[in-house]
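One protein chain is absent from this view; the other protein chains keep their places.
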Amino acid sequence: MARRYGPRWALSGLTLDLPAATAVMLAGKNGAGKSTLLRILATAIKPDRGTASIDGFDVVRDREDVRKITALLAHQTYLYESLTARENLAVVADHLRRPRTRVGPALEQVGLASRADDPVAEFSAGMRKRLSFARLLLQEPRLALLDEPYGALDPPGFDLVDEVIASLRRGGATVVMATHHWERAAHICDSAVVLDEGRLIWQGAAADSLAHEPRWAS
Amino acid sequence: MNGIVVGGWEFVWAAYALTAIALLAYGVMVITRSREGRRRADAGPDRG
Amino acid sequence: MSADVKVLVAPRDTTPNALTAALRKELLLQWRTRGQLMAVFVFGAAALLLFSFAIGPSAVALRTFSAGFLWLGLLLSSTLTLAESFHIETEHNALEGLLLLPADARALYYAKAIANWLQLTLLGAALVPIMVVLYDAGTSRLPLLLAVIALGAAGLSAPGTLYAAMTARLQAKQTLLPLLLFPLIVPALLAAVKATSLVILGDPMGELRSWLGLLAAFDLIYWSLCGLLYGRVIDS
Partner (left out) sequence: MEAPFVSTHRFPWVLLVAGVICLAAGSWLGLFVVPAEHYMGDVQRIMYVHVPTAWTWMVVVLFSLGSAISFLFMNDLKWDTRMEAGLEIGSLLAFLLCCQGAIWAKPTWGVWWDWDPRLTSTAVLLFAFLGILALRKFVDDPTRRAIWSAVATIIASIDLPIVYFSVKWWNSLHQQQSSPETVASTFHLPLRLNAIGILLVVIALLALRSRVAGYRLREQLAEPPSFITSEPTGELA
């Protein structure tokens, strides 16, 4: 599978196996292709070469089916500034064609119940990230794709991320997390995959990734 | 209609000249570009 | 993922269909950003004022061209509202967020086009009193005038929404949107201006019906064609 950005190859020649209901850490330097991989899995972008499939659904041909079972926490928040936190989630619930009853609990789960009716324009980066998490939880994905989940969060926020990942896994979902906080992530993930220059250079149990110093850690 | 239009050759020449010049200029531009493109393509096919 | 794991999908009966969900969002967004619509209205009114300065104080001239000024003012304002309608979608990539849920692209298009149409019709109606005062262009057939404004606004919002989606992320979007939109809506502009002036200045030869027919045909063609092509535009 490969994805091209103009003349530069962001992700090329990658073969990857992610077992079900596990948490996988995706590590690698900036520009290693982590985000590109997540966006291809989430069907946000199409691979230029090769194929990828989730649960047997091809990310290009069966895009709608893949989208039904995946959820992406992207760099961008996917939120509407002028709407309140509750309204943002209500919009998502409507488009998921599900009742809005899940909006309240999702807000509580990410600790935004007190700010539910304030417009997102007044939110800090950390609170927006929490709201994005709530948005992801609403989708009840079978495959959660998290791009830098710890980004812009405060220490209590880190605990929230671990909690959310744990609750996703309890629900039987698989979590793929691209992150630079690999010491912390290694503790809660089962396996780890390391990318460099768009190519897979190491794969194994998350604990092992801490043991020896792979080249990318420097 | 204002009867027989007398003369007007300058307008005729203007129309023909403009068309000829425009097509010629565009043709030259396209031909040079396509030659240059081909030369660059032959020069570095393996550049990737 | 082993095949025997059953996927528990929540019940979907008590929920809106794709179009109403998208429409609900659009109307909510428009209510929340109504301040911007006010600003665009002031812009349109200022444009109408400038037109009268350009022509001069002769009441007769102003009155005969009042329909043209109204539509020019609305056309110039429309590029602002259309561009803004997609700025809120691309600001934090909310549109991609919806598409990944998944949400149906065609429903999103028609909801946005309808919202833009409502906004433009509202804008046009709000500019009518300005026109009546500045150009002494009153009419006893106000409902007919509003109908013409609504039809003309529909002709602007269908292609306008599509081109706003295309140019939303480009740097030169302020120039590209009008550059792409204005040549396209010439028939709608001709028909709308003609119909409006027939309503204001009287319709001795009963031409209004044929102009409204042309406007309706234009709307029909572009509301269906743009809906068809929208998926490809935001998909890439």
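A, B and C are the chain letters, set down in written order, and residue numbers restart from 1 in every chain.
The rule is short, and it goes like this: a contact is a pair of C-beta atoms (placed from the backbone, for glycine too) under 8 Å apart; a residue touches a chain by one contact, two chains touch by 3 or more.
Bear in mind the structure is a predicted one, so any value in this text is a computation, not a measurement.
Within the set A:Ser53, A:Thr101, A:Ser124 or A:Ser167, the residue that contacts the chain not displayed is A:Ser53. Among A:Leu143, A:Val161 or A:Ala206, only A:Leu143 touches the chain that is left out of the view.
Residues of chain C in touch with the missing chain: 1, 159, 162-163, 166-167, 170-172, 175-176, 179-180, 182-184, 186-187, 190-191, 194, 210-211, 214, 217-218, 221-222, 225-226, 229, 232-233, 235-236. Residues of chain B in touch with the missing chain: 1, 3-9, 11-12, 14-16, 18-19, 22-23, 26-27, 30-31, 33-34, 37-38, 40-41, 47-48.
To be clear about the criterion, only the chains that are shown with their structure count from here on.
Chain A and chain C have CA centres that are 37 Å apart. Centre-to-centre spacing of chain A and chain B amounts to 55 Å, using the average Cα coordinate of each chain.
Centre to centre, using the average C-alpha position, chain B and chain C are separated by 40 Å. Taken together, the chain C residues at the contact with chain A in this complex read 1-3, 5, 7, 9-10, 12, 14-18, 20-22, 24-25, 28-29, 32-33, 88, 91-94, 96-103.
Within the complex formed with chain C, the chain A residues making contact are 20-21, 42-44, 55-56, 63-64, 67-72, 74, 76-83, 87, 91-99, 119, 135, 139-140, 142, 172, 174.
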